[in-house]
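The complex appears here minus one protein chain, its other protein chains still in place.
Let's look at subunit A:
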Amino acid sequence: MSPAPREAMIALVDCQSFYASCERVFDPSLENRPIVVLSNNDGCVVAMSQEAKTLGIPMGIPWFKLEPIAAAQGIVARSSNYELYGSISARVMEVIGRHAAWQEVYSIDESFISLRGTVEELIQAGRRIRQDVARCTGVPVRVGIAPTKTLAKVALIGVKRSRPLSQVGVCHFGAYSPTQRDTILASIPVMDLWGVAGRLGRRLANLNIHTAADLAAQDPGQMRRRFSVVVERTVRELRGTPCIPLKEEPRQYKDQLIYSRSFSEPVTTTPAMRQVLSIYAQQLASRLRNAGQEARVLTAWASTSPFATDQEPHSPQISAVLPVPTAEPVTIARGSLGLAELIRPGTRYVRAGVVLTDLRPAGQAETLPGLGPPGEGRNLGPTLDAVTARFGVGSIGLGYGGLGEPPSWQMRRAMLSPRATTHWEELVTAHL
């Protein structure tokens, strides 16, 4: 459990209240103020600054419930500014990556890196990363360091929960004695660990496994037989044996891709629903291609509001098996358009989605000549992406989705901050 000092350690670097921190980068007046960031269509709170958490605002609360008291409490609300968050995330990840030979970007606001050095050296390295990222990007980060990914997460939980550690912003699990480590693990609910969610957590609780320490004390082989290899690995990682290697490649292929949104105003006609589906299909095709994947099975659905009392609820759904696995937008759009024929004109639909499953790496399936998707070989997807990258989202689209004018059902983002890194006309003002 106590590795030689020069052995590779894993650092998990995570951004503090990432969305709220991004909002502060270009608007310093938001410092020390409670910020809530709202979901699509300004529906509910999906992210908060520490100040908002301290006020006790529950995550997920609908904005219409919070709004009446927001002003009195000094709460600032922002629509999700995905353009800004994505751009700042890329910068943060690049700066973090400069500090290590190996980096795995785990999510929009988390990255693993590999470091070598003594405990003291690595705590210093963690401080340098914090300073560097804050200076270069304006985003505060925290660093948890340990021999394994799972323990790095444990160290990071320490940074979040312990007041002295949160001041430093860096925690090295190796700085503690074996007894102290046991105390730390005993203080962490097993549900806070990666991959231990709802059902698995309840099954573990039935076996009297409540904390990370309880789990670490289990026999790995038995955990594998009872649960899965994932749980076995978590046990071994909690004991200090690295089992989950750093991945420099994008994370393992996801087994499904979903694109679903609420509309800012209800969709009531077949043509409008076709337009929705065309745009969703184009988005999904683009994501698939970026992930180097193809899909074979498609499901599309739409639904009315569960709160509407003056109409029959209706949730049509279709599934389609595509002729061949593909990431080609025309085929995906065609597969999903059948849904538009199922809606009842006049009924108000508030949400729709397209789900792709049976995903696989691109280029595995052999296609007989003439049997490929209609757009295949004509580079349609990459061309759409290139035009979108150059002229902006909505500048080109497939059939029903190809409109310059944004459709009326699109996302409402009434409290959107400037998209200051992606749109010239939205640059933030500096006063002279």
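In this section, a residue touches a chain if its C-beta (ideal position, glycine included) is under 8 Å from a C-beta of that chain, and two chains touch if they have at least 3 such contacts; residues count from 1.
Here, contacts and distances are computed from a predicted model.
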*Out of "LexA family protein", "Aspartyl/glutamyl-tRNA(Asn/Gln) amidotransferase subunit C", "Sarcosine oxidase subunit alpha" or "Ectoine/hydroxyectoine ABC transporter permease subunit EhuC", what name does the UniProt record list for the absent chain?*
"LexA family protein"
_Just to verify: which one of A:Arg135, A:Arg163 or A:Arg199 makes contact with the chain not shown?_
A:Arg135
*Options A:Ser29, A:Ser177, A:Asn206 or A:Thr309, residue touching the unrepresented chain*: A:Ser29
_Positions on subunit A where the hidden chain makes contact_ = 25-31, 90-91, 94-95, 135-138, 420-421, 427-432
